[in-house]
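This view holds just a subset of the chains, kept in their places.
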């Protein structure tokens, strides 16, 4: 049933999954006052493909009998990665800069699993690759929504999985049976898992010898017994569309995803004890996923830049030197990240037949984005002015006598009315000075790995030897 | 009645003032669900002095018959400014980093008015100084709470007051009578005016010839007819003490303060048409007020640093190199600002008998604070981890079965329990990734003048000539 409609997608979420929100079990996530909004938002991916089924950016019709969502297209060459980037940008722009992340991360994980299990099978004679391919076909055929649970609870971050005060702070194999494996533990901030059909679980880091029980990868349906998702209300709890035009309508929903002795049949197990391969899987996933990450940042930065330019215009300040300076820097910032996705795709490496974005370019892009985000926020706040956090509320504007009182003082340059200016200030506050703004700042540095992990990854991938040798030659060092 | 008790202070606010909050008139600000919290908070200044009336830091007993709040002590030497700094730090620390600003800004304005009116009177034979002194005595004797309204609505920011599309976007003189002057217009983000007894109004910038009507300074009681304060709900609307331990309990309340043909008797008028002096008054106020500003930042930065160190400890990461790097930078940042207040006080200049903090040091301190704040926020967010914006809510923790489910996964290093860790993460989110966090970021760059204004002030004050001459000598340029 490829190309599910949004209605079909939403219907599929009413399946008995166990979701907790603010201390209470949620009967139906699509009907819940808060989560329902998130469900509607992430449906954008289905809506777009359903509305324009012949649009190549959205739908892959290479096999005309089996059209599928473009997200499932396995990248073979640079152009495939560029189109994937464009698709992610497009869907995110449609959703006012909020990436749906209902197929993006899942396919990132599937591509990584294909590559790493091929290597594992070749080295150890296992047959994981076949399982991954079968699961991939299932997701593609069913046009399924997927979440990826990777980051463990971690406990003492200075210790390895098997060296923790509590044994479950990394997801682990509890026991194996003839039919499958039983797992326990929790994964933190799983994005949109509450709206997924399938939860793909990956290890979060390289493992050492004693950590074999923690080297597990698998997939489970969202309604699997023993699986509970505690959804976080952070970032998107606003209710006034006037005051918070974004965070009252869109949402990314993160959950603490708990595996309480969940049984996984062997067909859905993709790694189980192979601790030497855990690092490769974590890293390969991240090579795809950081590329996705940088791709979905562009629409957010476009919105920041557009808002900043608009409010500067409303203030009558578009000609001021310091304003132009800030706008120029925002443009440079936006296009540095975007340009590096182009470069990452162009310089991809093909592994096991799959095009992997260049990890140095990808990490450089992610790093530049994360490193510069707070500066960009500061520039936007600077251009917007203090009134974004000291101005009147929706109710003030709605009360005619209050509105009459304040209206003259909220207008901008000639012909810019108070309401327009107030709406743009509200948009900017929502983006950069609110619960949502805080969420986005933290997301900028922590999602898809912190700044430190990007540095680590780059150092791991980089061959310094030839550059050291060239330097030695330039220095006249011989031998 | 010096040294009013908090109760007396609160009682004085029930005076018929016209305050609007979320579209509705507020009967009694002290009894209002949201504003009442702010009133209680700003009362800290009264509470401290009342509780410890013999503490020199809090109470000035130089004239034993007329003890007064220390804020009113006119600084004569560096030590007075240092004590003023210490007082501001102390009260702000008592209030979990939220400066009460109920006497600080008011006395900043009074000191500036004393200096500038002395110069004006000397130059033009006016008698403003006497009025300022009388008003000062009234405030001191009555232990009054004062707000300062300075920033105008501004309209088109590229145009001067008299060149605006709408004539009222800067507060202006509408007409004079034998008894006083009638003023109209609005001042933006007046801090805690809704909790003040007196509103002191100052011009916001230098004026030019045609702007004489906009060169007005005066003071009015908060319940003056024609005065309306539209209080902003931004930044401090949280309600759960668990989720938002700060923004649910403290608040700074900004208002749009509207003067709808307000009559001011001559005794309360401190400038009226003297456009040549408007810039000097605006600037002198700012010389005091930015010193106040840098002083009240210290407790906030202490709280950021303490929280960051605490959560790094909970995570088991205090020994990690990148963690230590970030903590060291936070320490440097905190003490750079604080050190510059020491320097600004130590290098004060005495004008008209009043010690004025060195403007270069003051502005350097404010600039370094503002320039570095977002970096500090990023470092704190980085240390805290993504869970601060993806974690469970108060209701999850309150529901026993949910708590049981999630508790093992929220604990930190050995002996750090989930609740403690969750509380500290909530504190950090409240500080750096929330409506409050956004408010604080915007405050960092806009309150007491934006980064651009600090650069402008420094350039205005700085005599580059001797340094240029020394450079010319070093270059061998003669003549």
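The letters A and B name the chains in turn, as written, and every chain counts its residues from 1.
Throughout what follows, a residue touches a chain if its C-beta (ideal position, glycine included) is under 8 Å from a C-beta of that chain, and two chains touch if they have at least 3 such contacts.
In this text the structure is predicted, and so the values were computed from the model without any measurement.
Total copies of the shared sequence across the full complex, per this structure file: 4, with 2 shown.
One rule holds for everything that comes next: only the chains that are shown with their structure count from here on.
Centre-to-centre, using mean CA coordinates, chain A is 39 Å away from chain B. Residues 20, 22-24, 151, 153, 155-159, 165-166, 168-169, 185-186, 188-189, 228, 230, 232-235, 254-256, 258, 260, 315-317, 319-320, 322, 373-375, 377-378, 381-382, 384-399, 402, 405-406, 408-414, 429, 432-435, 437-439, 441-443, 445-447, 450-452 of chain A are the ones touching chain B in the complex.
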